[in-house]
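The complex is shown incomplete by one protein chain, all other protein chains being positioned as in the whole.
Let's look at chain A:
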């Protein structure tokens, strides 16, 4: 009884604190941003630009002298405008507090779960989701975890009343965890827990093949009774869904590329890719993009270059691979707001700044299959963008003055800014807005 009360209390408290900023109403009048440095997201930068958007879509991007402002004008000289950053492979909204099990919904039990759909558990009012926006992270691919096939992801924008309204692309891809050559030995309390050769690797691959064979047979035949699991797999064979494969090691990547060829899978994306640089040519030849592991990571091996995770984006992009940056890992949800700084760090270790920006905007949109309406500041695309006082990839420059999702001007306040203001007022500190 006590336990029950306790859970109830926690649940109540959390919901009580969960009221998000009120979502913006639909765009009612044209908005023009004038005099701004426009980072298009496709590698181009337009200085002293004008951007106009109406009814949620961008209608003008050009030199300030080549077009007339319309509707509401935002003077933004000296400021920068960027397409909203996109966080792929994210569990945002699926869990709130890591240590409180009742708040976690990202990992269903079972092995082959393509039918599991993340989006219905997406909490549009998550306090963590709203904390993304002041840093320019405005969209995410909400992805389940666990199992061999974790489930189906959907892409959402971060200003909505509910999950249904948040969707920008439903059921975009299936996420699969490729078997590993090494598995962990020992118990959690052992001090020296090594990874040992996974003797079941071949067996696990075999299971994967069996599952895909059955799925394909189901797809090709009409005789089957409806099976929700195989039904969910259909999209992989008819090209509607992308297969996101979470895989790191060199040999495993090569096995995956063979698997892709064997099943003639059109859209396959590597997620993670810690050792992708060792097989970059093969990945490129197979035309497989990479959603690269968190740049702020430590090298996996003692002998690795200390800066390997920092320079991986450059190593892969130099080979011609389409790279986007993802941020899964420890405390991944709250850390996703640092996505722009992952890109910035990659620049410190050799990547071109414009390339770095692409990796959190247009490249990601392409990889997720939403580049026809998102990922860059181009005419006809969604007006999902923000204005920053400075370089948004740098901690000091990333200060948002305005942000828009599909044309609606969103609040940049959060639970955190409210507390900031409340306590600054308590102490009579001045806050510069």
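Everything below uses one rule, namely that a contact is a pair of C-beta atoms (placed from the backbone, for glycine too) under 8 Å apart; a residue touches a chain by one contact, two chains touch by 3 or more; residues count from 1.
Just so it is clear, contacts and distances are computed from a predicted model.
Within the choices "Amidohydrolase", "Cytochrome c oxidase subunit 2", "NADH-quinone oxidoreductase subunit I" or "RNA polymerase sigma factor", the name that UniProt assigns to the complex's undisplayed chain is "Amidohydrolase".
Among the residues A:38, A:393 or A:410, only A:393 touches the chain that is left out of the figure. Taking the complete complex into account, A:338 is the one of A:118, A:154, A:338 or A:406 that touches the chain left out.
For chain A, the list of residues touching the undisplayed chain reads 10, 17, 96-100, 127-128, 181-182, 185, 188-189, 191-197, 249-251, 275, 296-303, 305-307, 330-331, 333-334, 337-338, 341, 344-345, 347-349, 393-396, 398-399, 416-417, 419-420, 423-424, 427, 429, 431-432.
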